[in-house]
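Written out below as structure tokens is the structure these notes cover.
Removed from the display is one protein chain of the complex; every other protein chain stays in position.
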Amino acid sequence: MQLFIEQLLNGVAMGSIYALITLGLALVYGILRILHIAHAAIYTVGAYVGLFLFKLSGSLIIGVAGSMVFCALLGVGIERFVYYPLLKYPPYVPLIGSIAVMLAIEELCRLVAGPQILTFQAVLPFPQFQIGGITVSSTLTAVYCITALVLLLLWYITSKTELGLAMRAVSQDIPIADAMGINSHLIVSLTFAIGSAIAAVAGSLVGIYYNQVYPTMGTVPAYKTLALIVVGGLGSVPGAVVASLLLGVAETLLIGYANIPLPRDALAFIAMIAVLMWRSEGLLGSR
Amino acid sequence: MNAYLITIATLICINAIVACGLNVIVGFAGQISLGHAAFFGIGAYSAALLATKAGLSFWAALPLVVVITALIGLLLGLPSLRVKEDFLAITTIGINFIVEAIFLYIPFFGGALGIGGIPRIMLFGVRLKGLTFFLLCLFFLLLVLAFCWWFSRSWGGLACFALREEESAAASMGISPVRFKLLAFVIGTAMAGLGGALYAHYIRFISATDFSFPVSVLLLSIVVLGGMGTLWGPVVGAVILGALPEVFRPLVDYRFLFYMLLLLLMIRYQPAGLLGEGSMVHRVFSLLLPEGKK
Partner (left out) sequence: MNSTLLAVKAVSKHFGGLKALDQVTFEIRPREILGLIGPNGAGKTVCFNLISGVYKPTAGEIIFNGERTQGKAPHQIARRGVGRTFQIVKPFATLSVLENVLVARGISRYNHLGKIWSSWKSRAEIRQALEVLDRVGLADLAHRKAALLPLGNLRRLEIARALIVGKRLLLLDESFSGLRHEEILQLEQLIRNIRADGITVLLIEHNMRVAMGLSNRVVVLDHGRKIAEGSPQQIQQNERVIEAYLGRKGHSHAA
């Protein structure tokens, strides 16, 4: 029982991290209907910049905040240079562009920082809990708290502010939003900035959680998060969060208990295909 | 050096064959696929297994390989083609990952070690290698191109074009969307199977990573850059994307980065492909042939 609860706690942490990465992808898909695979490269950059600034300044807050700003700018840059001009083409055109951006950024990380795994030794200023023989480590607490904070902030922005209202208008129909006096390109850019800043948080957090930062750390999340936004219902942010948490728990439990021959990274896609056959609008999506 | 050039040319030929198949699916029938490498892999693995475990010659195994790959294409296409556009793109990515995982984790397929010791192809008692193998690939490429040309002029091809443009209008003209999407999928995967068989007998040692998702991306890039739905597009795309890494060889460490940046620039500034509508080549030709414009 104790092992089960520990596994569950780890699973939720894993799911929280997936959620942080998937959020940006779901936001971007919701507003532009683009599969932003390069989002995972932004996450990698987020980890590197966070680590670099942390080493330079010695402050984790400066590291993460700096990384958020850097990634927000990078995300907006990709949107302005690659996606926006390609919007009028069929969806596979920006998709290929996105994959090229992702592989180029990964390669750039390798060239600048080297192919080796860097360590990210930082102590997260969060308490450790001890409940009935079960220890919740400070990193786990950190993952939970940060994810909850990000989700809360995002919920506030999207449902309580004018920016959120404008985002919803733009995601419905760009020409109509423009006609209503919304500067939709600015809203799209802001969406990318928000999603990318969250990816920076996720990158830094994962770097600390596993104490590893390396050029290809975004490869597996890049494709897994695609499956997650499908399972959640393309473009649905709450759906993406639910799907991420479920996958995190399912993966951890399956590795812990069932000895399945397929690697756990294929699980997301198997779940996705099952969902598509059974309920193609996703768990929380609407047609 | 000469042998080196022949190696590049052979691989370009094989890529072009597989890309022609993808072009039938994406360019003719308008169904996006980002998992084509999976079928390339299924072709290669079935050829390798039939040669090493069943002891069949390439020629005896080839029809089997093509049929096996096409059947699996039919089987996987049936559920996938129910979904559209972005869903289809992600589903096919999923197929690629699952197929790769099966090759990698099931011992029958050699696991992480892959399959080695695949024999060379014999033709009239001659062991094909180097130039002769290249000529064999070229022959098959021409065969595939001839088939694509024929298909594009057939009623089946016309039905696929109609589906690509407007599915509901096509259905109102008696075209069953499922049937013709599957037809394109089966033709496309059969060509991938052929390419896979050639690849297995050329490289003679295959492993799961040869058919991973980036290969699917490369194949789709070949089709898009060459010009979707055109006859020669996949060949042009395969030559350019196959030759570029060699051109960039002097850049050593920066080679892959430049390759990706160039791919990005091409897709950014020639999104319809090099032979497609509104492309540079297309514009030059329509200037030369005044009636092409009107």
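Going in written order, the chains are labelled A and B, and every chain counts its residues from 1.
Throughout what follows, a residue touches a chain if its C-beta (ideal position, glycine included) is under 8 Å from a C-beta of that chain, and two chains touch if they have at least 3 such contacts.
Please read these numbers as outputs of a predicted model, since none were measured by experiment.
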### Task
Tell me the shown chains the invisible chain touches, ordered by label.
B
## Note on the structure
Where B:P63, B:P107, B:G174 or B:P250 are the choices, the one touching the absent chain is B:G174
### Message
Considering the complete complex, identify which of B:V66, B:I115 or B:A162 is in touch with the unshown chain.
### Response
B:A162
### Message
Contact with the hidden chain only, please: which chain B residues?
### Response
150, 153-156, 158-159, 161-162, 165-166, 168-177, 179-180, 277
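What we mean here is this: only the chains that are shown with their structure count from here on.
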### Query
How many Å are there between the centre of chain A and the centre of chain B, using C-alpha atoms for each centre?
32
### Task
Report the residues of chain A in contact with chain B in the complex, numbered from low to high.
29, 33, 35, 81-82, 85-86, 89, 91-93, 95-97, 99-101, 103-104, 107-108, 111, 223, 226-227, 230, 234, 261-263, 265-266, 269-270, 272-273, 276-277, 280
### Message
Quick check on the complex: what are the chain B residues that touch chain A?
### Response
26, 32, 34, 79, 82-83, 85-87, 89-91, 93-95, 97-98, 101-102, 104-106, 213-214, 217, 220-221, 224, 253-254, 256-257, 260-261, 263-264, 267-268, 271-272
